[in-house]
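Take this structure first; my questions come after.
With one protein chain withheld, the remaining protein chains of the complex are depicted in position.
Moving on to chain A:
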Amino acid sequence: MKKNVFSIVELAVYYVIVFIILREWLIPIMKLTGTGHMELILFFIALSLILSLFRIHFVVSIVIKLAYISWFIVTIYSGYSILSAEGMHFLVSELTANIGLLVQANWVSVTDPFRTLLFLVLIWMLIYLIHHWITVRMSIFYFLVLTVLFIGTLDTFTEYDGTFAIIKIILLGLITIAFLFLKRLIIESGAELDWLKYMKLVVPVILLIGLSCITAIFLPKSEPQWPDPVPFLKAAAGKGGNEEGQKGVSKVGYGEDDSNLGGPFVADDTIVFTAQSETKQYWRVETRDVYTSRGWIKSDYFTDASTVFDPYMDITHSLPVGPEEGTKQAAISMLYPYDFVVQPYGLKSVGLMDSNEGYQFLMDDNSEKITPHFNKNPAPLTNYFVEYSKPVFLYSDLKNSNLDNLDPSLAERYLQLPENLPDRVRELAVSVVEGEESVYDKARAIEMYFRQNSFRYDTDDVAIPTEDQDYVDQFLFETKIGYCDNFSTSMVVMLRSVGIPARWVKGFAGGEIIDTNGDMKTYEVTNNDAHSWVEAFIPNVGWINFEPTIGFSNTRSIDYNIETSEVERDELSVNEEKTEPDEVVEDKKDVQQKSSNGNNIFLNAIKEYKWMFLIGFIVLVGAALLLYLKRTKWIPKVYVKFNRKKKLDESSFELMYLQLLKILEMKGFKRQKGQTLQSFAKEIDRYFETNHMGKMTNAYEQYIYAKDSAEVDFNQMKESWEYLINRATS
């Protein structure tokens, strides 16, 4: 069967075509994913093709390919030589770390070098498949269809322009298919064609393909009727339409890019880290200072400025720190390899576990993000602990704060607002703080503003601002529905509108207690806890965190000293604590809903996602139907797979024999119910020109009809069984 029907030159021509088609695959992938080094990947494709062209022994071929992949990864990603110790170390550590991640199904964290490795392996497989298609099946139709679909989809739905790519692929592909078909015909018919006759067959084909391609190019073509399926699907599902400019649903979690806020997200309970500490607190990661009316970006206020800290060294940052005696420790275990250190309020220093000598910490002065470094390179740190002392603010200080002597550098940086910010935002902010004296009270007023005025916390039904709409303006005046980003951004903008310096903070909320050991509690923080909030600068006091988001509680401590009157303190403490129970109330609501509507939740879910369910259902039914229709193809294979290793003995004989009958039936050899096994066996043996079925049937008949089952050579039976199964399924 596997004869060398292709000459090397012939095969080489086909491979060149395959190479060109694969290049068309690569171009959009490179363009759309921002991957570089296309020439190296093309070289890999060429290498694989050449190896398979010359039928290099597979061991040699595997070694060469693996060597190339290793060289590729090490050279591109680490800069070391592959032959150096560092290079090998890099390779080994990449492999072990990523295989670990794969085992945990933590796809997102897989690093680029490993992704490249997987990509190259994928290309490797693909080329193997193509080799099979060409040399054995002599048809690359599926490959061509896939390519056209792939390019067509990308051309329609992305900015990639595949006009010429498609023409090129169709031309080359059709010609290849035609030649392969011709080849197959010649082989099957066993005809010998001389050059002239061959030409007579080939020339019309090429002319035909060329002509139809040229005609197709010059035919008028309409624009895609369905340029982007997402809005259509959403509209069909009854979820879109009321907001313009939808984008896809994102997943909750800590993201780096905040320049385009808005849109719904879905929950993700991947654990990010666990913290052992006495208190529950927000974990700050970094701040943002420039609001663009679409989102947040980091300014270059300090150009390229970062500060290096050694472990245990006091860290200087902009936030106030509490007294020495209030110092506490929290141990952090990162389970998700983010490259930052989470900071509690009042951070003093970061300590290391014993095994992590040699780490340093680098703080970005612009965002106050702390990144662990090892040998001057960023390296995720799994275990560390933070020392912190929560600042306590004197109520009198807060009460007496005013903006008179504001540091101009602060004002410049933290009062920034986009020029096109609608006036009504400013007007609203002014009206909200009306009557409040101190800076703190003004900030409090704005914080409390979101708790009333019919704002709603929601992660699904969240709009994305349109082209000329301001993110905050849309939230404050149009939707009033959103999650932490909406609330916190709006509060920062409102604070800045009334002259209070403010910034936007990203990090994680406190998480959930999973273990208690005396005073120490273990908190589990998941991607669902990713959060954003507000820090406002209160003159004479410093930066204080605020929490405008409904349902979340902040953790700032305020000392109401004796100078405040009794009445006022009561009032204030009520005010301060009010944030705390909020979450509880919300939770309770949830619980009530859950218990009273226990059965309805499922129904509601169906109602809400009825299109999804419908589509899912149709897909399932379709799959089931397909499985059923194709059962004669796959069931025998499954049987064989399950039973190949099974021992054939007296106890399993009946089962195996009956299964054999079933498989034969699926393959079209149906025994009529009134047909005896013997006559059926004769039929089968006649068809397959063997005597295995007869042998087996004789033994089986003896087994079922005779008084004492005679000695049966089960090894031989097994042999016959396998022979028949193989013949039937091949």
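The rule is short, and it goes like this: a contact is a pair of C-beta atoms (placed from the backbone, for glycine too) under 8 Å apart; a residue touches a chain by one contact, two chains touch by 3 or more; residues count from 1.
The criterion applied here is as follows: contacts and distances are computed from a predicted model.
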Handout entry: The complex's invisible chain, by UniProt name, from "Cytochrome c oxidase subunit 3 family protein", "Spermidine/putrescine import ATP-binding protein potA", "MoxR-like ATPase" or "ABC transporter domain-containing protein"
Key = "MoxR-like ATPase"
Problem - Residue among A:T153, A:Q678 or A:Q716 touching the omitted chain - result: A:Q678
Handout entry: Residue of A:D339, A:D441 or A:E701 in touch with the missing chain, whole complex considered
Key = A:E701
Handout entry: Residue ranges of chain A at the interface with the undisplayed chain
Key = 654, 658, 661, 672-679, 701-707
